[in-house]
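A single protein chain has been removed from this complex, and every other one stays in its place.
The block that comes next holds chain A.
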Amino acid sequence: MIHFVLLISRQGKVRLIKWYSPYSQKERTKVIRELSGVILTRGPKLCNFVEWRGFKVVYKRYASLYFCMCIDQDDNELEILEIIHHYVEILDRYFGSVCELDLIFNFHKAYYILDEILIAGELQESSKKTVALLIAAQDSLVETAKEQAGSISNIIAQATK
């Protein structure tokens, strides 16, 4: 199973982190510090896996962003690499050629999307289409809510004119 997902920038800034196994606040900070030290310093041609505290961390760099997932000893690393890629492709489709900035300002959306792909540390959906539909269904609610808010503020604006 996947124990956590970590998105971290080249400079070591956390862009997204989701824990599927329990870690205390203190451990969390330590894990992030330790891992960013290990992963950001690795050369480009080395393999995308790091053995760490008896777990394995699979990471992949996209532009300036590192996507990392921590997995058990007996998991399939190549599969995890593809799960990462699957996530990035869905992000790309959603944001329209996604870049780091999208994730910085819309990190909560990245979380929502991740929640549709992984649940409890396992891959729950491998169809991009299904994920896209679900996210769209949720977003349509946002749209209507926004419209309502918009129309109310319009009314107020008109009334106060």
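The rule we apply is simple: a contact is a pair of C-beta atoms (placed from the backbone, for glycine too) under 8 Å apart; a residue touches a chain by one contact, two chains touch by 3 or more; residues count from 1.
We take it that contacts and distances are computed from a predicted model.
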Checklist line | Complex member absent from the view - protein name from UniProt, among "serine C-palmitoyltransferase", "AP-4 complex subunit epsilon", "Trafficking protein particle complex subunit 2 protein" or "4'-phosphopantetheine phosphatase" | finding: "AP-4 complex subunit epsilon"
Next item on the list: Over the whole complex, note the residues of chain A touching the chain we left out.
Entry: 10-11, 13-14, 16-20, 22-25, 28-29, 32, 43-54, 60-65, 76-79, 81-83, 85-86, 88-89, 91-92, 94-102, 104-109, 111-112, 115, 119-120, 122-130, 134, 137-139, 141-143, 145-146, 149
